[in-house]
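Apart from one protein chain that is not included, each protein chain of the complex appears where it belongs.
The block that comes next holds subunit A.
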Amino acid sequence: MTVNSLPVRTEIPVRTDTETPPRRSRRLLRPGAGRQHHAGPLAYVLLAVMAILSIFPLYWTMVAASTDNTRVSQSPPPFLPGPNLFSNLARAWDEAAMGKAMINSTIVAGVIALSTVMFATLAGFAFAKLRFKGRNILLMLVIGTMMVPPQLGVVPLFMMMSELGLAQQLPAVIFPTLVSAVGVFFMRQYLSEALPDELVEAGRVDGAHSLRIFWSIVLPVARPAMAVLFMITFVHAWNDFFWPFVVLDMTNPTVPVALTQLSAGYVRDQSLIMAGALLGTLPLLAMFIVFGRQIVSGIMAGAVKG
C-alpha cells in the first residue's frame, strides 16, 4: 500500500501574483481558519473511544509479548502485562531473525529517506522557483505517476533485479524508491510558499550558480519540511511490504518480510510472535511519540485544501 502516501493538491496553483507576501513561517501547522466550536462531553467520549480503538491492538501486542505461550492461548485472553517482556524481545531478536531484519530495515529506510529528501528538495526547488520550459507539464507528469501502483510492474522488476544479480540484496529494495513523486510534490508545495522569490533573486545578483543557491539559500529554508519528509518517508520505507517480500528472502529480510516468517507457522510460540511484531514497530512508535506533532502537521500540510 505504498500508494497511500501524502496527498496532493488536485489543481496546482501556479503563482502569478507578486503582491502577496510569501509566507516565511518555519512551522508547517497552519492555524485553523474553519469552524472552531468547543467540544462537548459527547465529543470527548467519542474521541476517547477512538483513541482506545487505535491504541488497544498495540497495547495488547505488548501484553501478549510479555506473557508466555500458554497464557496467550487461553480464554479469556490476558489483559495485563506479564513478566516476560524483555526475555521475549531478546528471543525474538535472536531466534526469529528480527535482529538482522531490524538492521536491514534501518539501512533500507534510512537510505531511502535520505535520498528521497535530497532529490525531492532539489526537484521541489526547481518546480517551485526556477523557470524552465515544460515546467507545468513535467509537474503534472510527476503527479500523474502517483496513480501508477508500483505493484503492477513487479514481474519485470524482479527479472531486472535477478539479471543485475541484486535479487535478495538490499539495493533491490532501495533503488526503485530512491525518490518519490509524493516527496517532490510535498517539497514543491512547501518551497513555493516558504521560500521568498527575492532570496533566490538576491543569490543570482550575487552571481551564485543554481547549486550554490540551493545549498546556501534553499536548504536552510527547507529544513523543517525536509525533516518531516524524512520521517514520513522512513515510516513508509520501513513498512513497505509487497516488493521487499517478493525480492528478499529469509536469509536477508526487512522487518515486514521477517514478520511473515513469524506468521508462517515456523514459530509456534504466540508470545514470541507478538514480541517480534512489537519489536518491529517500536522504532516507529518511538518516532511518533517524540515527533508526533511534526508528523501530524506534515501530513496535514500536504493535504488537499478545499
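The working rule: contacts are C-beta pairs under 8 Å (C-beta built on N, C-alpha and C of every residue); 3 or more make two chains touch, one makes a residue touch a chain; residues count from 1.
Rule of thumb we're sticking to: contacts and distances are computed from a predicted model.
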Name per UniProt, for the chain absent here [options: "ATP synthase subunit b", "Biotin transport system ATP-binding protein", "Sugar ABC transporter permease" or "Rieske domain-containing protein"]: "Sugar ABC transporter permease"
Hidden partner chain, touching residue among A:V117, A:L229 or A:A301: A:A301
Chain not shown, touching residues in subunit A: 1, 3-4, 7-8, 10-11, 30, 32-39, 43-44, 46-47, 50-51, 53-55, 57-58, 60-61, 64, 72-77, 119-120, 122-123, 125-127, 130-132, 135, 138, 141-142, 145, 147-160, 162-163, 175-179, 181, 184, 197, 201, 204-212, 214, 235, 238-239, 241-242, 245-246, 255-260, 262-265, 270, 273-274, 276-278, 280-281, 284-285, 287-289, 292-293, 295-296, 299-301, 303-306
